[in-house]
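Here's a structure for you.
With one protein chain held back, the other chains of the complex are shown just where they sit.
Letters are used for the chains, namely A and B, taken in the order the chains are written, and counting of residues starts over at 1 for each.
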Amino acid sequence: MAENKEILLRCSKIVKEFSGNRVLDQVDFDIRKGEVHSLCGENGAGKSTLIKIISGIYPKDDGVIYINGNPVDIHSRQDSTANGIAVVYQELSVMTTLTVAENIMAGKELTKFGFLQKKQMNRRVQDLIDKYDLGLKATQRVAELSTAGRQVVEILKALITDASLIIMDEPTASLSYKESEALFKIIRSLRDNGVSILYISHRLDEVYMLSDRITVLRDGKLVGVFDKEAEGGIKPDEVIQAMVGKSLSTERQKELTPGSGKVVLDVRHLSHRGYFNDISLQVHEGEILGIGGLVGAGRTELLRSIFGVDPVTAGEVTYLDQPISRSIRQNIKSGIGFISEDRRSEGFVPQLSVEQNAEMINFGAVSSFGVLSKAKERARAKKMIEEVNLHPADPKYKVANFSGGNQQKIVVGKWLIHNCKLLLIDEPTVGVDVGAKSEIYKIIEDMAANGAAVIIRQ
Amino acid sequence: MQKKIYKFAKVFIIVAMLIWMAVTSFGSFYTVSNLSSILMSAALLGIMACGMMFPLLVSGPDLSVSGAMAVGGMVAVKYITSHGGTTSSFVTGLLLALLAGALIGAVMGAAIHYFNLPSFIVTLAMQYVLYGAAQIGLKSKVVCSSPELFCKLGNGRLFGFPIPVYVFLVFVVLTVFLMHKTVFGRKSFMFGGNRKASVLCGIKGAPVAILVFAYSGMAAALAGVIMAAMNQQASATAGTGYDTNVLLACVLGGGSMGEGIGSAGGAVYGAIFVALLNNCLRIASVPSLYQEMIVGVLIIAAMAFENYFKAKASGMHWSRRKKKVEDTRDFA
Partner (left out) sequence: MKMHMSLTVKKLFIPIGLSIAAFIFFSTQSENFATASNISTILRETATPLMISCGMCFVMAAGYIDLSVGAMAALISMLASRMIDLGLAVPLILVLMVVLGAVFGFINGFLIRTFDLHPFVGTLAMMSVYRGLTWIFSYRNANGSAYAVKITDLTIRELNGAMNIGSFKIYYSLVTALICMAICQVVFMMTKFGSNIYAMGANLKAAELTGIKVGRVEGMAYMCCGALTGVCAIFLLARSQCATTTMGVGLEFDAISALVIGGASAMGASETAGKANPVGAALGAFFLYLVYNGIFKMGIPTAYQQITQGGVLILMMMVDSIVTMIRLHNQEMKYGLEQEKIMQEELNNG
């Protein structure tokens, strides 16, 4: 099946700038009919922007998009849907109190004189489900479906628009291994039926397995297109090199010797039923332990369960030779810190100032008998601003107005001045520019060098 | 910047009203009795607005204030009259009323927090319950004209100013202190501003949620006692019409529904504004239901303005019809 497949979508010299910052620089990109094409690149490489341009959310500043050889104007979501493009987002937007069919046909209901033709709609949806062997019932209530099932509903929403290109953004982020396998089967089935899939994922093993071609972006430019059909197939090293720009062995700032200090955290056979099972690990003083793995959802849940946000159904955790507390407040007091991956909804209070956010985790340090002390607040904020090199260095500035990188520095900073003995970090550099990213890594390394134990999920 | 213009406009309107009154009805407006009346009205509204600002930060307005006023007045008066009307009975009666208000608020706060209920409906429902309770407790109006201290509370003067104003000032100081200078106040802002982040930083939501409503209930009860003192009687309909006025005061003061935005100073400003406005309307012979209508219009106008500024701040068009392109910081 190695014939020259026709090109479905072609982007030519796409340019996009945000306040003087060139996010996409003359990007050429094309997708063939009936292929699975992955788009790879680090955070900030421009993948997300390119997708948003193709799906009509952002207008492009320059360049042309061709569909089936004809130049098209895509200015809105409707335009892109009209051109056969559909997107399945990472955040599921399903209406849980409705049935599968109702969700899919919402906005496109079949009616006769204003009355719904429920039977026909259910039939239409069920036919589509059966065509791709998706295993759902059109009359099920979405509330009863698992995350994987809901994602299938999202895919169905794309399919019902007769899409010729389905863009999937990190679809396996919250799926288990088996559910991911089921998804891959669906993707292959779609491809065999002539639908093109644009697959975006950080999970390179999935990408290698699924893709017919891989396009790599770096710093807004196209750096490589890898084809399975080419000589030697797709070489993972080359892909990574293209993404990162240098070989994998990056320079390290400090030599950290793992496993030398005292055991700070000892996790034994920890389980949270349904999310992770029988996890055991140890972290020592001054050590940075990275956790990775295919079953992505489990890693965040592990950190949250250790910290006390989520429950634990089996196993034990010992912190500094004592059983860990289930109370978040207590854990913070005893020196455990937690940085969530979603800083905007869980990291800070946007309308409050830097100073006020800085004291969130330990009011005791800036108050006496419940009354805040301006002097102490100011001192604490000043210290934090200096240590993380916050820009602009104004303690009264509202956190909402900082850039993403600086916001994350505030989030990390407040733990930094808390002198944690254990830091649980979940994806600290999502959506952070390159400069701030390296600064944040340095901060984390410094904390470890000062004796903290760090668990980091990247 | 627009925000500064808005702030300036707020002060300007008050000045304009004062000038207008000077021009059109100098004789009836600028009299000692009328000005006192404004001050007393502002005092009552102000106490309740300061109280209501707290739950407004965390989840939403406390719409039961009218009922709490009636109950507060009832508890105090009934206690005083059944215990001989002595000074000590007055003190105890007052404290009991405050306690009652706080308890009612605490119950509401607990229900709202633990059961995840919308505060609007719960407080509105509680208003009915409280009205009913007040009607049962006050089958007939209970008159109370002693002790001296009690009457003084409502009608006395100190250096020419009505006593309620002093109570109000003390309450303002207390509210400013609690809201802006204590850990509890800061926690209220945080919890209202971003619940998830607050929980992750170890802030416990339950005490915050319960206490903010307790504070509001207590404030309303205090206002109720003062009103009973002013009229020298407790009646079940004492607080009618106050809830929308207090809400307007809070909204004008910049309070937003449960998002951690607001201030004690804003509540004071709002109370003064509303008191002044109502008085101006009354002098201009505008009848009370008409006044209510204007209050309603102002609430909508004030909220529309607030939304306009909020939208501007986050770069979106105010009518949300056209959304400005998301900032580059947004994507991953």
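The criterion applied here is as follows: a residue touches a chain if its C-beta (ideal position, glycine included) is under 8 Å from a C-beta of that chain, and two chains touch if they have at least 3 such contacts.
Since the structure is predicted, the reported quantities are computational estimates derived from the model, not experimental observations.
The hidden chain makes contact, of the residues B:Ala16, B:Leu95 or B:Val297, with B:Val297. Only one residue from A:Lys16, A:Lys52, A:Lys157 or A:Arg191 touches the chain missing from this view: A:Lys157. In the complete assembly, the contact with the undisplayed chain comes from A:Glu102, out of A:Glu102, A:Glu359 or A:Glu377. For chain A, the list of residues touching the undisplayed chain reads 77-78, 93-98, 102-103, 106-109, 111, 114-116, 118, 141, 143-144, 146, 157, 176-178, 273-275, 277, 313. For chain B, the residues touching the absent chain in the complete assembly are 60-61, 63, 111, 115-118, 120-122, 124-133, 135-136, 139, 244, 247, 251, 257, 287, 289-297, 299-300, 303-304, 307, 311, 318-320.
We take it that only the chains that are shown with their structure count from here on.
With centres taken as mean Cα positions, chain B sits 44 Å from chain A.
Residues of chain B that touch chain A in their complex: 181-184, 186-187, 189-190, 193-194, 196-204, 259-261, 313-314, 325-332. Taken in their complex, chain A has these residues touching chain B: 18-19, 21, 23, 43-44, 48-49, 52, 58-59, 309, 328-329, 331-333, 338, 340, 345-352, 356, 359-361, 363, 367, 370-372, 400, 403-404, 430-431.
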